[in-house]
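Yeah, one chain of the complex is gone here, protein chain that is, but the others are all in their spots.
Coming up: chain A.
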Amino acid sequence: MEALYAVTVGVLTACSIYLILRGRSFPIVIGITMLSYAVNLFLFSTGRLVLNQLPIIGNQPDYTDPLPQALVLTAIVIGFAMTAYSIILAVRVRGELGTDEVNEPNQNDGEAQR
């Protein structure tokens, strides 16, 4: 199971990196979102993979590590704030510049367009 989990996280990371390396804003935002999934899964797994040991004090003998869960919970919400901010930034850039390309256009081209 551990190997499967690690492979999944690796593939998620690879796909998100590929998206982040694109030249337009929308794939980059999708890539960032997916990368935050991968990172969250990674951080969560620092508590190791544990089945059926909820971190809720009750009548179980053993509990999983609650600390990574607390950290990842806030990370998910912050990740949402970041996704939202970057997607709105992308929309704003599209509205201002009329393009969604992230590379700075050549200065000469810029002059010519004006």
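One rule holds for everything that comes next: a contact is a pair of C-beta atoms (placed from the backbone, for glycine too) under 8 Å apart; a residue touches a chain by one contact, two chains touch by 3 or more; residues count from 1.
Everything that follows uses one rule, which is that contacts and distances are computed from a predicted model.
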Per UniProt record, name of the chain withheld from view ["Phosphate transport system permease protein", "Rubredoxin", "ABC transporter ATP-binding protein" or "Monovalent cation/H+ antiporter subunit A"]: "Monovalent cation/H+ antiporter subunit A"
Interface residues of chain A (partner: the chain not displayed): 1-27, 29-30, 33-34, 37-38, 40-42, 44-58, 63-67, 69-70, 72-74, 76-85, 87-92, 94-95, 98, 100, 102-105
